[in-house]
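One protein chain is absent from this view; the other protein chains keep their places.
Moving on, here comes chain A:
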Amino acid sequence: MTKFIDISGVHHAYKTKHGPLPVLDGLDVGVPKGEFCAVVGPSGCGKSTLTRLISGLMRPDSGVVIVDGQEVTSPRKTVGMAFQNPVMLEWRTILQNVMLPLEIVAPGMKRDAAEARAMHLLEMVGLKGFENKKPSELSGGMRQRASLCRAIVHKPDVLIMDEPFGALDNFTREDLWQTMRDLRAAEPFTCVLITHDLRESVFLGDQVIVLSGRPARTQFVLDVDLPADRTIDILYEPRAVDMLHILRDQIRIAQGRDGEVH
């Protein structure tokens, strides 16, 4: 099967005062079009570097990053990004915040059409009625919902999320997983989700990639063979619990390697 996102043999080291600090050491990621790839690994292992590679914000020392058949050498314009910190422009309303990418990518777009598109997404994530509020009037979970809308408002072909639900409480997080599942069914993006929550990776992912400790290489790939219309309950079924056990073991191995290095 052809990969929409194809990262192979990527090595990268950051320059520091104490010499080069290798963060990626043999990274391979392949995601077919429209699929959802969750990436887990010990903290500080270079997961965030992966997001910058796919979005074209930086280039690796060696190896190739191919998206949609083309090597990524600069920002691609057709990506959406969401971070753990749902940065909002405090002087704009929620609706205006969601419309921001359209102003960059499609400056000629009619305001009515842009508003309709943004409103449609806000409605899908349950923020209808909040469109004219300022970000400071919303809770953390609501801000993150708005941040998701902003990430996909311009119909990106790739959505990159860096621990987007990491700062939320457990129940809010599970709510947002379901929102994410529904958005996925409605919108045609290929997704890479960086997370350190194994349950999240199994609930949302079509595959889960385990990275080793720093410098990170692709240690293990798990195919998540669960139906697309999952509910939270599925996480308590034996087949999902088995997967969680496998991932837990892999993380242990990843941390072990981390221990040897230091």
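Note that contacts are C-beta pairs under 8 Å (C-beta built on N, C-alpha and C of every residue); 3 or more make two chains touch, one makes a residue touch a chain; residues count from 1.
In this text, contacts and distances are computed from a predicted model.
Hidden chain, UniProt protein name from the list "ABC transporter permease", "Spore germination protein KC", "Nitrile hydratase subunit alpha" or "Carbon monoxide dehydrogenase": "ABC transporter permease".
Screening A:Gly30, A:Pro60 or A:Pro101 for touch with the missing chain picks out A:Pro101. Shown as candidates are A:Val87, A:Ala116, A:Ala186 or A:Ile232; the residue that touches the absent chain is A:Val87.
In the complete complex, the residue from A:His12, A:Lys47, A:Arg117 or A:His154 that touches the missing chain is A:His154. Within chain A, the residues in touch with the undisplayed chain are 52, 55-57, 74-77, 79, 81, 83, 85, 87, 89-91, 100-101, 103-105, 134, 136, 150, 154.
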